Structure formats: C-alpha cells, structure tokens
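Take this structure first; my questions come after.
Only one protein chain is missing; all other protein chains are in place.
Should a chain be cited, it is by its letter among A, B and C, assigned in written order, with residues numbered from 1 in that chain.
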Amino acid sequence: MTTTKTADSVRRGRSARDPNLLRLLVMLVFVFVLMTVLRPNQFATMADFNSMMRQFPEYGIMAIGISLTMITGGIDLGVVGTANLSAIVAAKFLIGTVPRGAAPAQVVPYLIIAVLLSLSVGLVCGAFAGMLISRFNIPAILATLGTQQLFTGIAIGITSGRPQSGLPLLYSRIGNMEFFRFVPISFVIFFVVAVGVGIMLSRTRFGTYMYMMGTNPRASRYAGLNNTSITLRTYMISGLLSSVAGLIMMARANSAKADYGAPYTLQCVLIAVLGGINPNGGFGTIGGVTMAILILQFLSSGLNMFNNISNFYRDVIWGGVLILVLVFNKLLSWREERRAVRKSMN
Amino acid sequence: MAASVLRVEGITKSFGGVQALKGVNFDIAPGEIHCLAGENGSGKSTLIKVVSGVYEPDAGKIEINGQQFSHLTPKEAIGLGIQVIYQDFSVFPNLTVMENLALNNELMDKRKLMSYKRARAIAGNAVSQIEFDVDLDERVENLSVADRQLIAICRALLQEAKLIIMDEPTSALTKKEVKALFAVIKRLQARGLPILFVSHKLDEVFEISERYTILRSGENVARGNTKELDRKTFVFHMTGRQFEDEFYRPSAAKREPILSVRELSLQGAYSDISFDLSPGEILGVTGLLGSGRTELVETLFGISQPDAGKIFIRGKEVRIKSVKSAIRKGIGYVPSDRLTEGLFLPQSVERNLAITALDRLSDHFGFLRRSAIADMTRKWIGELSIAAKSPALPVWALSGGNQQKVVLARWLANDLSILMLNGPTMGVDIGSKYDIHVLMRELAARGLAIIIVSDDLPEVLACASRILVMRDGAFVQELDPSATTESKLSELSTGIA
Amino acid sequence: MKRRFLLVVSLVMVFALAVPLFAQSYDPMSFKSKKPMSQWKIALVPKDATNAWFVRMEVGVKQFAKDTGINAFQKGPAKTDAAMQAQVIEDLIAQGVDAICVVPVDPAALEPVLGLALSRGIVVIDHEGASQQNCLYDIEAFSNQGLGQTIMVELAKMMGEKGVYTTMVGNVTNASHNEWADAGVAYAKAHYPNMTLLAAEPRVEIMDNLDTAYERAKELFKKYPNLKGIFGTSSLSSPGVARAIEELGLKGKAFVTSVGLPNENKVYLKDGTLQSVLLWDPRDAGYAQLAMAVKILKGEKIENGCNLTAPGWTSMQFAPGSTKVLQGKGWITITKDNVDSFGF
Partner (left out) sequence: MISLRRITKRSEPYVLAAIILLSLLIQVRSGQFFSGNNLVDLARSLIVPALFSVGCMMVIVSGGIDVSFPAIASLAMYVTDKLLLASNYSGNVILAYAISAGLGLLMGALNGFLIGFLRLPTLVVTLGTSSLYTGLMFGAFSASASDVPPSIAKHGKEILFTATNPTMGLTSNMPSQILILIAVLILAFFLLRYTMLGRGIYAIGGDETAAERAGFNVRGIKMFLYCFVGVLAGITGIARISMMSYADPSTMLGMEMTVIAAVVLGGTRVTGGMGTLTGTILGVALMTILSNSLILIGIPTYWTRVFTGAVIIIGTGVTAHQTISTRRRRAQSQKAAA
C-alpha cells in the first residue's frame, strides 16, 4: 500500500466515521429550506440573517464552552453565572470610573481595562470550578451546579439584583457595530472563537489531550497527561468564553445584570448534545456544535414568524429532534457494530 | 464409552458471511476436565455462546445428556445445568456476598420476593461446599479477585450445575490463587462434575485437564488426551507456527547502571528496596499480587511518591514527581491493566500511539505536526507488525496482542532509556506473546534497560537476565534465570516450600 | 502602543457603521404608516407566555384584532428572561412588523434592540417600562410611584398605620417590583411615622413561585414575631402569604397586599385573610397598547387626555415632566365585594 493511499483511506475513514456531522448538515438544510418555503418573504432575507447573526453568538459561545467541558468528560453548568458575574464586574468598573462626558478616545483605556477585568473574572471562575472538580474530586455536574448558584449569588449580592446600566456610549457602540451594515461584531467574535476552538481541538496537543482524558482519565494518567492541569485549563477556557459571552450580552443589553440569559444553560447543554458531543466525554467536534447552534437559531427565528405558534414548540421540536437523532445514531451504530464484528472475524 | 454430558457435532456459525465456526465437534464426559484451547479469535467464545444458548448455530447439533437440540435458549441451557463462569465473573460488586450467591437461585425459582433468611441459608450452604471462608455480609467489591472468582464458582454450583464452563478463569489470578482454584476444580471433579476449561495458557492445560480440544480459525485442529500432548505440538496447533525456545542472554559487557534505587520505601506497599539496572539488562521482578511489585514500578513512574529512599538515574539523584517527569527522564511504563490503564479504547490507533510523544510531535505553540504523527504511526505499525487495517481505526477493534503492541509502541516512540512492563503478555495469545518477548530482547540488545513485572514465571525465566523475587514488600532474593526453576521461584514468592 | 490601538479602533469605526442605538429623539408623527390599515402588523411582546397575567393580556390583544381587523398578535419568549425577550424582538424586526408593543423584562436590556426597531421605522410602545429611552411612548395604568404608594396606603390601612412591615418581590432582579417597593417604603417613611421597615430583611425574594412565597412568609413570621405586614409586589405574593397567615393562625394579626388576580385571591378575600389586592386588568393594558400603536400609525397627535378605548385608559395624562410616559387611572382595588365581578 502506498503512502498516499493510506492517507486517503484515513481521511475517508474519518469522514465516514462522522456521519453525525452529515446528518446535522442535512437537518440544517432541511430546517432552512422548510422555513424559507413556509415564510418566503421573511425567512432567508438579509434582515433575517442580520437578526439571527446578532442573536446566537452569546449563547453560541457559551455552548462552545460547555462542549469543551463535556469533551473532557465533565460539564459546566456555571457558564451563565460566570458570564453575568464577569459582565457585572466590568460594568461596575466602567460605571464607577469613567468620568461623565468623557471623549471616546479617553474612554478607550477604561474599556480595555474593563474587558481585561471581565476576562480575568471569567478565568478565575473557571479555575475555581476546575479546582473543585480536579482537586477535590467533586462530580462536575454538582460542582458547577454549586458554582452557578455561587456566581449568580455573588452577582446578585454585589448589585442587589439591580441592572448595572449607564455604560459609556462607546462600549455599546463598539459592541453593537456592524461591518458593512450587515455583519455584527458579535458574530465576528463568535466566528473567531469557533474557528479558534475548532483549531485548538483538532490541531493542537492540548486538544488531543482533552479528547484523550475525556475518553479514559485513568489511561491518560498512565500516559503521562496531567489530568488536573487539563481539567483546570478546560474549565478556565470555558470560563473565559463565558466572560466573552457576558461582554456580548452586556453590549446587547447595554447593561449587566445577575440573571440575564438564565435559561441559556439548559439550551447550551442541548446544543452540545445535539451537536454530537458525547456526554460521557472523548468525542465531538465544534463543527457539529456550530451546526446545532444554527439549527436552533433557524428554528427559533422561523417559529417567531408564525404568529400563532407558541415559542414552546421550539422546545418540542428540539426535544423531539434530539431523541430522533439519538435513535437514528443508535440504529446506525448497531449496524456498524455488526459490521465490525464481521470484520474482526476475518 | 461413557455417554457424554455434552456433545456438539458439526457446529457452524457465521456472522454476515464470515464463518466463525466451521463444523466444530467436541464432547465432554462425566467427571472430566476438558480443556478448550485456542488463540483469540479462534472461535472459542463463539462456541461457548452456542453451548450456553446465546447464539443460535447455523448448522450442527447439540446433545446434552442424550437429548438432542438444534439450538438452545439461555434459559434452556441454564435449565439443563450448563453454567458459564465468565472471565469477569459477572458478580455484583455493590452487593453482599450473600446476595451475589442467592440472587441467581431466587431468579431461577421465579421468586418475586427476596427473603434474606433464605438467602443466608443458600449462601452458607454454597460456600461450605467448597470450604470457602468468607464474610457473607461483606460487599463483593471489597474482596480480592480470587475470592470473587470463588463466589462465581459457588454461584454456579448452586444452580445444580451439570457442566461448568470456565472462560479463561485464571487471567486475573496470581500463581497462588490459581493453585487454590485448581484445588477447587479437582474437588468438583471428585464429585463427578465435568468442567470445560477454556484457556490459552499451556501450563494450565497440562496441569489440570485430561482431554483437550484445540480450535484454530473456527476449526477443530486437534483433540485427544492431554498426556499424549507435548508443548511444541500444543503451540503448533494453537498458532500454526513453529517457535524457537526462548532464552535471553545479555551481552557480556557489564555497563554502568542507568537506574539505581537505594532503600526506597512506601508505607503499606514496600520497604527498603535497592537495586541497579544497566542498559541491555532485562530485570524480572516477580512476586504475588500485593507483594509491592506494582507499587514499586509505579513509584518509579511517578504515580506515587516514595516515603523514603533515593533514586539515581545515570548516577544522578532524581525526584520523579509525576508521570510527566518520569517520561522526561526517559522512563516508560506499560501498565498491567491494558483496558482501563493502558488504552483509550474508542480512540484511533494513531492517537493511542502518539499520545506520549505529542510534545515532540508538535511545534512551539502546541500545534500538532500531523505529517510527523502519521509518519511515526506508520513506522511503528510496520516495525511491530501491528495488524491494524487503518491507523484511524479505534483501538478496541484490535486483538489483545495488537493492543498491547500499541501500548508498547507508544513508549518506544519516545526516546526511552528505561522501559517497565507490568504483566506485558497478560491475556495475550501465544503468537503475540512470542512476538512481544522477541521484541523485548531486541530492545534490550539495542541498549534499553527493561524491567518486567510478572507472575508468569515461565515468561520471567525466558526473558529476564536477572530475577528479583518480592514478598511482603521486600526483595527476598536475586536469581540468575539460567540457574533456577519455576518451583524455586514460586517457593520464594509464596514463602512456602 | 496606545496610539496604534486608537488608530485601529478608528479605522474599524470607519469601515463599520454603527447601528444608531441611543436615545435619538424621534418625532412620533413621522411614524405615520403609508400602508393601508389592512396590511399593518402589530406585535405585543410580553415578559413570558405562561403567566396568568399575560394569558389575560392576550385576551385583550385578540379582542383588539377582532374589533379592528388589524393583524395584531402576542409573541413572548419561552421564559421570563431579558436576553430571550430581546431575541424575540430581533426576529420581529427582521419580519418587518409595523409596531412593537413590549412589556419589558428589563427596560435597560432592551434599549439597543428597541433602538434598532425605531431606526427601522417601527413604532415602539412600552408598558411597565417607564425608564425606557428607546420607545415612542410608555403607557402605564398608573405611575410606578403611584402604584407603590397605593399598595402602601392599603397596607397601612390594614395595619392601622403602625407596626413592622417588610417588602416582598418576585425576583430581586425585577426592576418594576423594586421600584414599587422603593416607592412604597419612601411613602411610608414620609407619611406613617409609626410604621417601620424590618431592617434585617427589608426585601424578600419569592422566585416568582407561590410555594416559595408561602414558605418565606412562614419563616418571616416565625423569626420576627412583631412583623405585622407584608408589602407584596408580585401577583403570587398575596395568595401565598395569605395561606401562611391563615395557617399560622395570624388572621387579623398579620396583613398582606399586593398586585393580584381576582381568582387567585378570591378564597382569601372572602374569608377575610386578605382585605384587598390591587389590579389593573392586563386585558385592558394589552388593548390599550395596541390602540396606542394604531394611533401613531395613523399619524394622530398624542396629547393629554387621549383615549385608548379601554376601561381606565380613556383619559391618559403625561407623567409630570415627561413627554413620553402616559399614565391612566387603570388600577382597581379588589375587595370581597367586587371580586366576583371580573370573571378571571
């Protein structure tokens, strides 16, 4: 067998082994076409694309964070709490320090500090969760359930639950600007995050470590991986991404508040699972997650165009689709297993 | 000729066009210990599953106590007294000994309710049958592997077994425990119970069985009386290959030790361990489970930290703080439990191979050098002749021997100077075992220092250039393999003459 | 370094055109629609879709659509959440509705998206969002100030203008609940010298849950034996607290009032545990919001005394000092005598 042939078969083997991605794509196209046909003048218009691009980055970025933790075999239910806490810290800083009526150029350094502050709060929150999981061996689901309460609680405590508004104009201006009057900056950030995390997972050493630890933490220890540090770093990335999402929410709402986006947590877990992230760890791609995000957004925006259909049908479709995909994957994997048994007999 | 308890004739079974069994015949007589031998994938397990009713054969017949069947259901098989003791014993770790013993009985009696009084009586009766001393209220997860196996045997006896099938029962047992198990088997035989002993370990076949049947690629290749069988023929029938006698002699030139351990101690595991290891040497460490052998090598691999003592590498004192630091110092370790400690089963062969070498196979920013990884994978698949159709295949699709080679290759891909292997050929078939032994000798000859931890005494004798026997956390004696015997080793490690 | 960053920022700003977002003042008259009335599409966005309150509001919306023949509908987020509400509005803008009426979860959080709506020529009417900048008008059944004061007056009446009281909100993050409570507390301070706010627990949260309201009330009465009154905001607080009062045997000794729906409070009003609750009919509020939107689409000038054709909303007055916030006299005090007359 020549080398090129091997490489080819590897590549083919990979795409063939990721039929989930293909199925997601089919579903995505299906939802898209369906909505376009049903609502030709509304769906798939420039205005609609623009609107959708402004909506999904905030929860999309959180979903990517949750996906990463799920790949390592854990879960981060604390993303929303982290996002709001970090945004509130940034908002409090801006509101408290920026002089009234400051010129935009004067405000820039404050903005930079605020953003850095918020990102570091995200990192600290993530590190805290990672610490609980890797050092104190608390099951991730409980540890992050606790951190979600804790972070939201701190956010409420320091604000008495009130929205922090009165941000400098420049912040919202930058946060809501649109390239070519069409591509919102939040979308650009999402794009950068998705591509960056995608590359990290598929092209870097650390990405491989995450998959491997998620597959078998015991074996990864014997292979010389530092599980504690991998876990810690994964949750720190998740925290960092949460704070990015928090900054986007802060721009979109022009304020920060302890309970913005509370229902996003469950939604993000659903996205991750539909996107093909194995809840037991070890498998899943950002491509799949991104498609799941888009499917959700299409569904959601599409349903908003039907005046008489409640938004709750999104949940119904979502739950139904999730289960159907599972059943479908299962049937296929049974077939594959049978084929594999046959092969191993050879 | 006495009527057979079980006779199968012309059993054929195929899976989607692939023939797993091609007309297999065998029979087992009352009170007989019959060994069913064969390498992985030879069709042993398929045959067991046909007999126990899990698979329906495509052709052939099964005769049990004179009754003919074209196929069985699992319930029928159990009803006919066929009991399978699986490799993993199928016990419930979270339940007590009593429940583990009694549950099957209750299920067979189709009981809906559970009586703890009855269960205690049943369990007490079961353990007394084989004179097994155990606390009935202890959770099984707190018992040793050997005790768990005895539980499985007791449970089979409770089912009024007329035939006990043991599927590779010794793979997780220590030498001493195997002895105890064999005593139990003999006792069962004395009561007239036939036992089908499935194994690929030739010593066991010779020691325990009266007759044997060997399968290869789904066919009967040999059957007869064990007395008339010799090792060479046995191995030939199993593998279809001829092997030379194994023996390792390191090159005569004594070299400077690469690893020196002085008075190393870990509380509750081992104490006061000192030894030297030179390049080109294969040091065999043997001892019973719990003798501290595993803990010792795991300390050297940075899994645990010693309480006292010193470790020198190339004469320099080192601290091995973590696995990572062990790897940096050129130490590799093949752990004993391949499935849970060694491999990432659902991940690709490539990833499993490359995992420890990723530091070298990526650039400054941590980006993988994919072509280098592919090259390396290809190289080692070729070098160790790992039978994998594609490096993208998940590693669970490989046979045990090939899986072990993947773990080995992972370490060889690093610039190693010391390789430690814990039970390197456990659960590996003879062909691959031989290959692995040859490989170890080659590596040693190339200047690698190797430590093998094993209680497979023939393996230690065949591969090691020096043997250290451990007992109760201490070295008892150092031996020259060319001047010692298995019985001597076993004596030293058990402390029983 | 800093200069280069500024350069980058300004370059980016040149290429990217920021969406006009902020309190630009729009002339409501300029929102007169050129389309015929039959093609108008008006959406009302409530805080959520399940609360009995908004279910009642939808009755008004449907009534309005029926009365006028205009395509008016209610479309709320699946959960009471500011971020999700903003998404619904985003989608409505993309669909090209002509007017959006909104009951904001959090006015501040909706500023950008409502600003976008206005910039696209969409009429924006707020309800219960007096602090909203990016809207043409905010219509209130009353002022937040006024409601808070009225609740306090009712409570004070029950308590005999003396004793310890505390406030209870749906969520500590709920802006209007906090405003009512703040107004009530301020009013009590000024007018009822013998009433004191419970210093240790000045604001209790019931997580918008009836059962929690009940449990918190029980705890409060146990821990603070001299607690005499609870100033409720969420419509779930009166029935929950009333149940606790009844059970603890405090009927006649402890009091509660809040905004509330007749049916939810009927039992307690009748047995005397509750003396009154306050209400503006969400149906009428829904109807009035749509009527307001239509007025602007028609190009009518909005002045003091304008009529939104729903009971209590017939003569709207601008709030003092505001050209945006219109207040009606929409609230009704419900007592055991009139509780049966509502039918919801």
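Simple rule for what comes next: contacts are C-beta pairs under 8 Å (C-beta built on N, C-alpha and C of every residue); 3 or more make two chains touch, one makes a residue touch a chain.
Since the structure is predicted, the reported quantities are computational estimates derived from the model, not experimental observations.
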Could you list, sorted by label, every displayed chain in contact with the chain left out?
A, B, C
Check each of B:108, B:438 or B:476 against the chain that is not shown and name the one that touches it.
B:108
Given that one chain is not shown, which residue among A:105, A:195 or A:327 touches it?
A:327
Among C:51, C:276 or C:289, choose the residue that contacts the chain missing from this document, as touch is defined above.
C:51
Residues belonging to chain A that touch the chain removed from view
77, 132, 136-139, 141-143, 145-154, 156-157, 160-161, 266, 269-270, 273, 279-280, 309-320, 322-323, 326-327, 330
For chain C, residues touching the missing partner are 49-52, 54-55, 78, 172, 200-201, 203-205, 209-211, 214-216, 218-223, 225, 239-240, 243, 247-250, 263-264, 267
With the missing chain put back, which residues of chain B would touch it? List them for me.
74-75, 78, 84, 86, 88-95, 99, 103-104, 106-108, 111-115, 135, 137, 142, 144, 268-269, 288-291
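Here is the rule we go by: only the chains that are shown with their structure count from here on.
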Chain contact graph, described as a line, ring, star, complete graph or other shape:
line
Using the touch rule stated at the top, which two chains are linked by the largest number of C-beta contacts?
A-C
Centre-of-Cα separation between chain C and chain B, whole angstrom:
71
Chain A-chain B separation of Cα centroids, rounded to whole Å:
44
Determine the centre-to-centre distance between chain A and chain C, using the mean Cα coordinates as centres, and give it in whole Å.
33
Listed in rising order, the residues of chain A that touch chain B in the complex are 3, 6-7, 9-10, 13-14, 17, 203-206, 208-209, 211-212, 215-216, 218-226, 282-283, 338-346
Per the touch rule, the chain C residues reaching chain A in their complex are 2, 5-6, 9, 12-13, 15-19, 21-22, 43, 49, 71, 73, 75-79, 81-84, 86-88, 90-96, 106, 108-113, 171-175, 178, 205
Contact footprint of chain A on chain B as seen in their complex
15-20, 41, 301, 303, 322-324, 326-327, 333, 335, 340-347, 350-351, 354-356, 358-359, 361-362, 365-368, 370, 374, 378, 389-393, 397, 399, 410
